[in-house]
Structures are given as C-alpha cells and as structure tokens.
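The complex appears here without one of its protein chains, the remainder shown in place.
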Amino acid sequence: MINVLFAVAFLVLAPILGGLIAGIDRKLTARMQGRVGPPVLQPFYDVGKLLEKEHVIVSVSQNFFVLAYLVFIAFSGALFFAGGDLLLVVFALTLAHVLLVLGAYSATSPYSFIGAERELVQLMAYEPMVILAAAGFYLATGSFSVMEIAAFPRPLIAVLPGIFIGLFYVLTMKLRKSPFDIATSHHAHQEIVKGVTTEFSGSTLGMVEVAHWYETVFLLGLFWLFFAWSPVIAVIALAILYLAEIFIDNATARVRWGFALRSIWAVTLVLSAANLVWLQYFGGL
Amino acid sequence: MAYMKRSPWIIHYDGSSCNGCDIEVLACLTPLYDVERFGIINTGNPKHADILVVTGSVNEQSRQVIRNIYDQMPEPKVVVAFGICACSGGVFRECYNVDGGIDQVIPVDVYVPGCPVRPEQIIDGVVRALGVLEEKRARMKSGEPAEAGV
Partner (left out) sequence: MDILLFLLLAPLIAAVLLLALPDHPIRDWVVRVAAVVIGGASCYLLATAFDKGSQVVAFPTEPVGQVMTVLAVVIALYIIAMGAKYRKPVPIVLALVQAGLLLWFELVYAPGMHAEHNLFVDEFSIVMALIIGIIGSAICVYAIPYMRTYHGQHPEIPDHRRAFFFVLFVFLSAMFGIVFSNNLAWLFFFWEVTTLCSFVLIGYSGTTEAIDNSFLALVLNLVGGIGFVGALLWLGMTQGTIELDRLVGAGAAVALVPATLISFAGLTKSAQLPFSSWLLGAMVAPTPVSALLHSSTMVKAGVYAIVKFAPVLSGTPSGFFVGLVGGVTFLAASAIAVTQSNAKRVLAYSTVANLGLVVACAGIGTYEAVWAAILLIIFHAIAKSLLFMGVGSVEHQVHSRDIEDMAGLVTRMPRVGVMMLIGMAGMYLAPLGMLISKWATLRAFIDAPGGVVFLLLIAFGSAITVFFWAKWMGILIARPNRGEPIEDRVPREELAVLGLVAFLVIAASLLFPWISKFLLEPHVLSIYGHTAELGQDNIIIMLLMLGAVLVLPLSLLYFRSGRHRLAPYMGGRPTTADMHFSGSLGIQREMGLHNYYLEDWFGEPRTFRAGVVVTVVLIVLMFAGLFVAGGLA
C-alpha cells in the first residue's frame, strides 16, 4: 500500500523540517560550547548562498552523481513515508550513498578519494544493522510495509530493544556526527579537508546539504516506527534521541575508522542477533 | 537575495606569519567572539570558501600556494589581508626572502593592519569584506565579471 500524498508531503516538507533541525542542532551545539551560535535559519542561508555561487567543476560527471544522490535520497525517504517496502527503502538508500561515493571518486582529488573510501567503510559498517533492523520490524509485525509497521498497535520498542540500541549506535554515523564522522566532517581539516565533499562546490554542495536534510528526516521517521503506537511519546522520544546525538557529538572525539567499523559490527552482531533470535524463537512478548 | 552576506565561509592561509595573527584569527572562533554568530565558518577548503583570509607576508614558498588557493575558489570571492605583514610585508618587508604583501600575488579587497591584528579588527574586516562580496555578487548577477578591473 502506497500513499502518494505522504510522499509528496515528504518531498515538500522534509527539506524545511530537516533544515530547521540542522539549525537547531547548530544553535544547541553552540550553547553547549558556551557560544551564542548562528541563527536557527542559518542552514537555509548557507544553501541559499551556495546556489548563488559560480558553477565550478572538476569533472563533468561529479554533478550528475550528486544530483542522482539527491534524487535517490529523496526517493527513498518518499518511499518510506508513503508506507512502502522497508527493504526497498534500505536498498534505495544504499544506491544513493554509492552514487555520492562515485561522485567523490570522479572528482579525482586525493582528499575526496580518501573520503570516498571512508564513506564506503561507513556504508559497510552500518548496512548490516539497517538490514537487520528491517528484518526485526518484519519479525515483530509480520510485514515489511512501513504503513503496516507504523499501524502496529503495540509498542515496538518493547519487542525490539536490541535493534533500537543498535540503530541508535549507527545513527551517529548516519548523521555524520562525532565520534563516527570519518568520511566528511567540519572538524577534520587537517586530515581529509572535507572528505567526500571536498570537490563539490556551489549548487552541487547545496544539493548534498539538502540531501542530508532529507536523510535526517527519514532517519527520524525510521526511529518513529519504534514508538508509532503513541505519537506523543514518539515526538518526545525523537526529541530526546536527537538531543542525545548532539550531546554525543560534542562530548566525543572522532575515532579511527577501524575502531568505528569494529565496534559497529560488534554492536550489530550481538544486539541484533540476540533480539532476532528472541523474536523468532520465543515470539517476543 | 542577500544570502551571500549571511553565510560567509572562510579559508585561512598562513603565508609566512609568525603565528601571532593566526592565533588571533582562531580566537575569533572561541566563545568570547564566536564569529559563527554571523554564519562564518572556517572551511579549510577553497572550493567551499567565499573569503580568503591571509596572514603573513608572501615568500617564494607561499606565492604559488596563495595563487592556487585563490584560483580554486568559486566566484564571487574576496581576499582579506590580516596583519601588517599580509598588508605590506611589515617589518620583514626588506628581508631577502620576502616579496611583500599579499597584493603582490592576488588582488586584495580589504587590508586590516595590526601586529598582531586584534579579534575585533578581524571581525570588522570580515564584515567590510561582506560588503565587497555583496557587490561582486550583484555584479556577477548582472553578467559582468565579478572582479572589476581584472
């Protein structure tokens, strides 16, 4: 079952919501560091400016890859909010990230090259958890359809605690936050300049930003599913979740990619295996 | 639309500074001055930057690099020389290994002298640079080259 209206609503509203979240994020981060911080609308100003800049490229194909990245991020988010198949959403998201990586490769710079390799390491790190999360939702509700999972009358957080914690652990990486911001980061000038996005500028960089907003909203939507039985609790939980992410971002230092990969795989393996086995053989609750 | 003025991203290059000005530039990012209030971000990447901030004078080593960084920045862009060395070479002007101020290599839009330049001056200099940036954007919009006279 697909609800096209929700998909359109996502496509229109998600950038606004995602941009606001990014703005609040920056404001809170500044406050945690004892600074005033930029205006809440700053992310919109940034993208507005990027659109006004000159079109500069290193290779013709890089813009194509970034455009395709944006399209498929938006597509997978829209598919998710329309209530589509969760596995398809996950695959579309993988496609999107691979396109971003290819864009970085095509730019040929050593910094974007290393960023691309690290982005792939990230992809390899979090992909199992995301697939297993989809499997967990299926085992708990009997469906891959986001619509049916969201309509599930009981709290999924109670039957999927392992999956929830595992997903939360990789969320840091998905949101490109410390300690797992290894592929591109505002704070890693010395090692990788800007990693994946080093060679993207102007409107191309703007597209990457907007794609990031879309993805933020999609990720929050994914976590919504754990609390979908009660919207009030869901909103509160998501707020706490995101606050915790901002706190972790400010309280931790970036780790090496080897540690990131190892720890995420360990968490994924232990928590999701325990949770899934419990669900499949003991029927959860 | 004046987004350009609200989101100036900076790349900072140290030509051959004694680090005095550099420390002051970094001080602007601290809670006391917090230039992110104005949307200023230190990007460290010319492809993302709007303002090139240079400290220290030009020498044979840094000449090519300054040129390269400047060329890699997309239009519109402005250059701010922070500290007397960047403006004119300062006390090192006559040294055998110093070529002089940044304007020996690239066009400079705002000169902020000082030894070292103070954070208040830095912020003031960047704000003035925003005016120039806005002018260039307007020129670019109307189809003229952003760099007048180049």
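Note that the chains are named A and B in the order they appear, and that numbering of residues resets to 1 at the start of each chain.
FYI, a contact is a pair of C-beta atoms (placed from the backbone, for glycine too) under 8 Å apart; a residue touches a chain by one contact, two chains touch by 3 or more.
These figures come from a predicted structure and were not determined experimentally.
Although one chain is not drawn, the whole complex shows that of A:11, A:32, A:95 or A:237 it is A:95 that touches it. Interface note for the absent chain: among B:13, B:38, B:82 or B:111, the touching residue is B:13. Per the touch definition above, the residue from A:107, A:246 or A:267 contacting the chain not shown is A:107.
Residue-level contact of chain A with the missing chain is found at 1-2, 54-61, 63-64, 67-68, 71-72, 75, 79, 84-85, 87-88, 91-92, 94-95, 98, 101-102, 104-113, 116-117, 120-121, 123-125, 127-128, 131-132, 135, 138-139, 144, 193, 198-199, 261, 265, 269, 272-273, 276-277, 280. Chain B meets the missing chain through residues 13, 45-47, 64-69, 71-72, 74.
Here is the rule we use: only the chains that are shown with their structure count from here on.
Rounded to whole angstrom units, the spacing between the C-alpha centres of chain A and chain B is 35.
Within the complex formed with chain B, the chain A residues making contact are 26, 30, 33-39, 42, 45-46, 48-49, 51-56, 186, 189, 193-194, 197-202, 205. Contact residues on chain B toward chain A in their complex (touch as defined above): 1, 3-4, 6-7, 9, 31, 34, 36-39, 41-45, 47-48, 50, 74-76, 137, 140-141, 146.
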